[in-house]
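Here is the structure we will look at, set down as structure tokens.
All protein chains but one are shown in place.
Going in written order, the chains are labelled A and B, and every chain counts its residues from 1.
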Amino acid sequence: MAHTANSDFKTRLQNWIPKLVLSPSVAMMLVFVYGFILFSVYLSFTDSRLLPSYGWVGLENYSKLWRLSHWEISLKNMGIFAALYIAICTSIGLGLAIFLDQKIRGEGLLRPIYLYPMALSFIVTGTAWKWFLDPGIGLENVMHTWGWESFEFRWIKDRNFAIYTVVLAAVWQTSGFVMAMFLAGLRGIDNEILKAAQMDGASNWNLYRRIIIPQLRPAFLSAFVILSHLAIKTFDLVIALTGGGPGRATELPATFMYSYTFTRNQMGIGAASATIMLMTIAAIMIPYLYSELREKR
Amino acid sequence: MGFLDIDNTTKSYGSVEVLHNVDISVEEGEFLVLVGPSGCGKSTLLNMIAGLEEITSGEIRIKDSVMNGVHPSKRNIAMVFQSYALYPNMTVGQNITFGLEMHGTPKADREIAMRDVAKLLQIEPLLDRKPGQLSGGQRQRVAMGRALVRNPDVFLFDEPLSNLDAKLRVDMRTEIKKLHQKLGTTIVYVTHDQIEAMTLSTRIAVMNGGYVQQLGTPQEIYDSPANIFVATFMGSPAMNVLPAKVRVEDGLPHAEIILHDGSATLLPFSQENLAAWEGKEILLGIRPETITDSDGADRKSKNIAQMINRIVVTEPAGSDTFVSMQLSGKDVIARMRSDAEVRPGQDFNFAVNMEKAVAFDPQTEARIQP
Partner (left out) sequence: MSVASQDTAIRTGRITRTLIYVVLILFALFYMLPLYVMVVNSVKPLSEITGGGMMNLPREFTLDPWFKAWSSAQIGVEPTGLAPYFWNSIKMVVPAVAISTVLGALNGYVLTKWRFKYDTILFGLMLFACFIPFQIVLIPMARMLGLMGLAGTTWGLALVHVVYGIGFTTLYFRNYYAVFPTELIRAAQIDGAGFFQIFWRILLPSSGPIAVVSIIWQFTNIWNDFLFGASFAGADSQPMTVALNNLVQASHGVKEYNVHFAGAILAAMPTLLVYIVAGRYFVRGLMAGSVKG
């Protein structure tokens, strides 16, 4: 008496619930992320100024943008900042991780000290460094009262050097985190490989150069991806530390976009600069995410 | 029509068909083992019976009700998983009764059912522990308890013993068999271990590449394998398969095989219809235990052939001694009594029980049926 039982109600409902549960998040993501991206990109082709307006101007905003010295400065600063920030954070992070991995007494105390800046707001970091580096009351003044009259350290007030103080504060904030990433990588390496290499007669130097560091490739890649996207997004730190100054000496694309959109009422140009920032990050993130997600399948 | 019918069932992922037209009918109280190498489709088939995977085409029926599209919990089945899948945050008792709770059984009845099952499986002292505090064998029992308490129509076992060490595995095997004999439940059991399949089942489905290669009792599968895959997969050490040429002498078919020194010898077949293959190549299948010394040969057999061949390696294994040699260019294993006096390099007089020999068509690899 075989009777055909199509999916009963509960089963069909169970098949739909997962999708229903996911849908608010997906809807939010599609509207607030991808919808908004499309909208911003669209605005970058319009004559929007104080408010969005829909007069199509083609690539005019982009050509204006590339003629602005303000934009040129922020790109140049971005180049200096990103290169130094990534390079220094990676070196310090790797170095500290290797040193900490030598069965250090007090590792449990040192690690949280290296890591806690990650927990702070960039505004707090910026405030602390702003006054510490201020020649009037900070390091320079302290040295003078300690008797080193000729000591001079006024980078934060110097157009040519102010960007390096941003690098300093940013490195202070994130290098400990990079250390943790490398340390996790080091701890993940099979000890037997190291023992085998030592029996093969490898010195410590060669052990690191030939065996260990090459195995940290995934950690290097993750560090690079995370640091580069943090670099491009850097905004609060500059606002708190230098306010973009002196002059425009520490403007970055993020601060450029903000001031053009919200204080100078050049929304079209602001949108164009945001689009360029997005493209830059996409160029780094998409291949990375693609390879990460592909491996999983 | 059986108790559990798998009727012309297929499974595809996208355009790839992984199970091809499976047809199995299981009677009430049967112990069916699905056995095969990994990737043969046995677990997929089990999951389809459980309702954890959809059926692409065909039908699965339990007690004549079509199960296609029915939620796993509504099929009145229970499953024991390879990892036991005990809920880590619940006690043993809660693990056992979770299914009853989900089906709305009153608490008092759940308690009684749990006590009964715990007594049956001798896990009463464990009821308040968490799975993390149990040994592998204890977890296995709890997993079975969780299945038993539901009193389902069909039990499904997905490689339940593969996470246990060798000794425990043998013990639990006996335990499962006892339980089946005592309760008379219908069981479908997946394993890749052919010994488990042989010892536990009332019937075996040997699977490979998404096809059921042969369905039959353990004895049928072992003695009359349908093809070379079944012949070599079931049995350990595996059946020896070697090329041979059929010659008819005195009206009887013989297998011509080549000894280690390149000379040929003839072994008489018991299977007379092989005469039709005269002059053709076949593949000869001989189980290791049918090659012995003359004293160890099966006295009931009417067809013991003799051959002298050189021993290459001997492997004493306690109860038996395995002897390897070259026949028709293949390594061939013989299984001798442990007191057989054999040594490497010796030219030895082997007795071959040709009653048990089988012949395969080298093109199709199917058995040439008697």
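As a convention for this text, a residue touches a chain if its C-beta (ideal position, glycine included) is under 8 Å from a C-beta of that chain, and two chains touch if they have at least 3 such contacts.
Predicted model, so just to flag it, every value in this text is computed and none were measured.
Contact with the undisplayed chain is limited, among B:S12, B:S25 or B:S73, to B:S73. Of the options B:S12, B:S25 or B:Q82, the residue whose C-beta touches the omitted chain is B:Q82. Residue in contact with the omitted chain (choice from B:L19, B:L32 or B:A50): B:A50.
Among A:S74, A:T90 or A:T125, the one in contact with the hidden chain is A:T125.
Within subunit B, the residues in touch with the undisplayed chain are 47, 50-52, 71-74, 77-79, 81-83, 85-89, 98-99, 102-103, 146, 150. One chain is missing from the display, and on subunit A it is touched by residues 10, 14, 17-19, 21-22, 24-26, 28-29, 32-37, 39-41, 43, 52, 92, 95-96, 99-104, 107-108, 110-125, 127-132, 136-139, 141-142, 144-145, 172, 176-177, 180-181, 183-184, 187, 191, 194-195, 198, 204, 207, 219, 222, 226, 229, 232-233, 235-236, 239-240, 243, 253-254, 257-258, 261-262, 267, 270-271, 273-275, 277-278, 281-282, 285-286, 288-290, 292-293, 295-297.
Operating definition for what follows: only the chains that are shown with their structure count from here on.
Note on chain placement: the centre of subunit A and the centre of subunit B lie 57 Å apart, centres being C-alpha means. Contact residues of subunit B toward subunit A in the complex are 59, 61, 64-71, 74.
Against subunit B, the residues of subunit A that register as touching in their complex are 1-8, 10-11, 14.
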